[in-house]
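All protein chains of the complex are present and in place, except for one that has been dropped.
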């Protein structure tokens, strides 16, 4: 029933490849099927003005899509001179998700910026971004531990994200672009390995959905995030 | 326990005052306690370029805050030369919420823009905006029915919104600013009178929350929205 | 002869309502007939860079119109990404008018920003803005006196503004929008209670006007400003 | 008493040099002492969107200052990415002044843009701009008459402008920069050869001024504009 | 003597990988050592306004760097709201280089935009961009030939680019970042397979260089471009 032939509770093939760029303190190419997002974590020794001297660090994120990451070429945001509302919404979401599992006090007065750049888009770019951004962030902290700048990794839980939706009346896990374009409801769940909820976003595309449907979507998300957390741990070679 | 002395499931005093401006086709001053949002609906005969000739209409929203609607003066977005990510996020949310209960095909090739301008802010400006915007939109459609431009009001359900949050460990309804600043979780629910979910947004502020907590927040939201829908019907003097 | 039936030297109904917002140090809703402008004064402890350390304060103003304050919806300046030339011209005028009656040295190194936001427009928004801004500014200074931050109110005179114009050949006081759209000349006078001139702006709309006509417009303005100053004193409960 | 040694009613040396650029349909270098403004008139066959098909033309103006036209280098507006409020105010004033003496209907559906670029500034740049812009505009119309595109020059009166001010208590004509920086009042008068008033702008710099002072400033302006109109006629070799 | 141990006339390892994205009509990841540029060609059926109805097509390019493509994170141009002068200079250069070998008339009224996005930067991003962009463009034209939209590929010559510079007094081919930062002269040559010059850019970094030095740099460039053209032909599996 799904265009891809997947089961309703089946993720696309997920791969998290680390060490994909030469310079970044942490990097991860997150692939959810044909959605590919390059996530790089950059350590900066300067925190935002409103945090200076407060003994706390900051984690933030930026998001962008290459103009031809999509089926039709989009305008380049740098050329248009501004980021769209959608871009800002997504990068704010990624930043909040990462901060929810980071002990900002423990990281000291530094800032880590995670850039999530979509190389190829086939639905679910924000959830792939969060999932890969966690890996890149973790690696940047590992580097700080190795250099002795930090005693331990100031991450309190493991976070990943997945989208679920109502497609032709059924709740399905990890929407690809074809499904997303035609879904009756589109939800994104940012969840932790230990079972917590970090962010929930649900939108009825055409007509309202019911609470029962929403609960089923959340159940699928739990399954998906568990799989993603496994993949994160595999690539980071460790349990937290 | 709440700074305002309210019960956990108690809304602030809500008032929806219509006809508050001379020119707009529909208008409503939505007050949730000290949060006051002026919502005006404007009918335009021109739809966005990508809808022209498709026989469908459009409903959209814009959101703004007066510089001194808040306790500290904010910079004026027009002077800064751009709308913040938060502003764009909120106006996109309002627009989606209204479209979810509008039959765009039935409204013909016109556009209705609902402006939500915050005169005074004390938490919950986006939910007050949606609740008041529905009233302004409904009134604009009524005007089109009265002039014979439409046969009936192309609204399929009644929509309203409320925020809920975890405050000092307890789930509470309709956060005011003091609670909002200190909440462990902040959620916004856009629900319909008939029981449907239009939008759900939940954010853990400090640490992840549980699914049980989330369900309790949704239960409170249902109570709040029912009250808001009553107020909408009272002021629109009719059931849909 | 005037569309409103007013005499040539008759103002619209003027009301100056104070205390209309919860947060601002001074606030006034200035109503000239159907023109309603919300004026709020905000005290900031930081002066512009070029004044720092000079022992002088600053008074400035910003102006905006809600998108549907007018008969046809206007574009939102924050969404367009810039303030129009007209907006900038008006806010510069308001700021100069207020500074002309303020002893900047005496106020110390603080800044007061008066925001004038047009809720509903029916001609004369800049003159209503100045008239209401004076009230809001005065109240903010009163608050500083009450808290002991200032010994006395550093205002040297009372200022108000009114428009006059040539309409169907006659000089008339306080143009409303219908008259304004069709006037042969449009003038704005910013005058003090003690008889001084702070700002004069006169524009021939169609063909030049004569010096005699200009003198008659100035005479009417004097009448109007006297009435406005009375209203200001009434609401501020005192003479300066 | 004046720093330049001029009498109170004495203009600086005025020169209006035409034909100063190779391409423009009309051009004039207007010099008021050390203030030099290059005015060029450009004929365009396209009117603004809101005038299309209405059988009327349009005259507009743009204003700019070279970065080192002033004693201290200013930032380049093109580099800063926006025109200042002052720039917009001045170019709107120039445009209105020219339109007040142009029969827009008679000029047909064309637009003439007059660019006023300040090469060197020593006070009075806006009044030199208007005075020179009139000459450039007239020449552009002459060219259209010569080519047969117009039957006659659609100018209804002659317009010029001068500033006057209160300097050390005395009313003086044509302020230079030193006087302008220290004036108690600054006024600009845009007047016609036939005695009409097109624009009046008066600003109290420090404290309000009186109506008597204002009348004296207007009397001086009349003297100055008469001299400027003579210079315009001399250079255009004709009376209107 | 070179930090990399290369000979003065030795290129870095070059690889041109095609088919690297799912959607673009032509794509090539161009790698010059650690410099990696993703080039995608997008066919659009709309030409720029000034070409409409003229029977000619257009080829243009855009260039960008991912924020962490460099050793220190750069600001994101989309977030800053404008493209730097350097970015604009480079994308104009790429566009001109491609147009110099394209028969715009023969391609019909379509536009091809080649996006060059730097994934990792180690010097020579503009020359890698041009070299890869040629491949992507060629592939897009091949696709148009396959679908029958074009009879033949409207490319008149093969184009590639390389940088050369004076490093510690010696002329060297294909500067990497370390050399580039410390070079006395930096030149970029865009040359064709048949021996022609498309673009030459030479800049003395510290002190002027001589004509003899320049000729030696050009000789090295010829060697480099010959190697690049071989690589292009190998990957496109054909001679032009």
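Things to note:
As written, the chains take the letters A, B, C, D and E, and residue 1 is the first residue of each chain.
Keep this in mind: contacts are C-beta pairs under 8 Å (C-beta built on N, C-alpha and C of every residue); 3 or more make two chains touch, one makes a residue touch a chain.
For clarity, every value in this text was computed on a predicted model and none was experimentally measured.
Though it is not drawn, the left-out chain touches D, E in the full complex.
Between the chain not shown and the residues D:64, D:95, D:132 or D:196, the one that touches is D:64. The residue from E:5, E:85 or E:148 that touches the chain not shown here is E:85. Remark: the omitted chain is touched by one listed residue; of D:19, D:55 or D:81 this is D:81. Although one chain is not displayed, its contacts with chain E can still be listed: residues 82, 85-86, 88-89, 91-92, 96, 100-101, 156-157, 187, 191-192, 194-204, 206-211, 214, 218. Listed by residue number, the positions of chain D touching the unshown chain are 21-24, 27, 34, 38, 40, 42, 44, 62, 64, 66-71, 73, 76-79, 81-83, 87, 113, 115, 117, 119-120, 122.
Note that only the chains that are shown with their structure count from here on.
Number of steps on the shortest path from chain C to chain E, with steps defined by chain touch: 3. Taking the definition of touch as given, a chain qualifies here only if it contacts chain B and chain D alike; those chains are C. When the CA atoms of chain A are superposed on chain C, the rotation angle comes to 120 degrees, reported as a multiple of 5. On a Cα centroid basis, the chain most remote from chain C in this structure is E.
Chain centres here are Cα means. That of chain B falls 33 Å from that of chain C. Averaged Cα coordinates give chain C a centre that lies 28 Å from the centre of chain D. Chain A has residues 82 in contact with two or more other chains. Looking at which chains touch one another, you get A-B, A-E, B-C, C-D.
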